[in-house]
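One protein chain omitted, others in place.
For chain A:
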Amino acid sequence: MPKTRLKIALTKGRVEQQVIPLLEQAGIDCQQLRHKQRRLIFDSKSQPYEFILAKGPDVTTFLERGAADIGIVGSDILVEHQSTQYELLDLGVGECQFVLASTQDFDPRAPRRKIIGTKYPLITKRYFDRLGQDVEIIKIEGSVELAPLTGLADAIVDITETGTTIRENQLQIYDYLQPVSTRLVVNRLALKQQATSIYQLVDRLSAVVNANAKKEVMPS
């Protein structure tokens, strides 16, 4: 049976809150998403879109397995989970930065094998590989700032938007890694099967993103 609807996996939480206004500006009815209660799946009767809400890493899994046609997810998760799907649009929201941070007495040039705490072991490994340094990586699921403060790790690699959490925990930034933002990603085969409807959505969202960027440059 040919597919007639686009299934969009949206990362729940902050990404969801930042992306819903963009979707609405692009003319997509998000009333069900705005009044979701505890539901996780939303099938619009008036538009050819079905939304599912999922955690970021699961969005990549839905996409990889073809259970969703489109994913909206942070570039941090796409890199860390080695997404092989098509990344068609930077939505210009959720912008933040990977940083290397630690306590004030940390010496990044100290000649020894450092211990690094992070939620992103792959990105961390690639960063230190580029520097030619072998490090011990400890995977931490949350409150990564605790790692250098408790002596669990020498430093952390984490994402930060404003640096406030890092500063409030008496840490300082030693290096900036790649920037992060929310991306629209498309399953490789879905793009072939539903190219017209996917590109219609991408172009509408792209116009919204560009218009918003211009507003930020030229505030009224």
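Rule of thumb we're sticking to: a contact is a pair of C-beta atoms (placed from the backbone, for glycine too) under 8 Å apart; a residue touches a chain by one contact, two chains touch by 3 or more; residues count from 1.
The criterion applied here is as follows: contacts and distances are computed from a predicted model.
Visitor: Have a look at "Thiazole synthase", "Protein glxC", "ABC3 transporter permease C-terminal domain-containing protein" or "ATP phosphoribosyltransferase regulatory subunit" and point out the UniProt protein name belonging to the hidden chain.
Guide: Going by its UniProt entry, the chain not pictured is "ATP phosphoribosyltransferase regulatory subunit".
Visitor: One chain isn't shown here. Among A:L131, A:A195 or A:A213, which residue touches it?
Guide: A:A195
Visitor: Among A:D29, A:E50 or A:E64, choose the residue that contacts the chain missing from this document, as touch is defined above.
Guide: Of the listed residues, the one touching the omitted chain is A:E64.
Visitor: In terms of residues, what is the contact footprint of the unshown chain on chain A?
Guide: Output for chain A: 1-3, 61, 64-66, 82, 84, 86-90, 183, 186, 189, 191-193, 195, 199.
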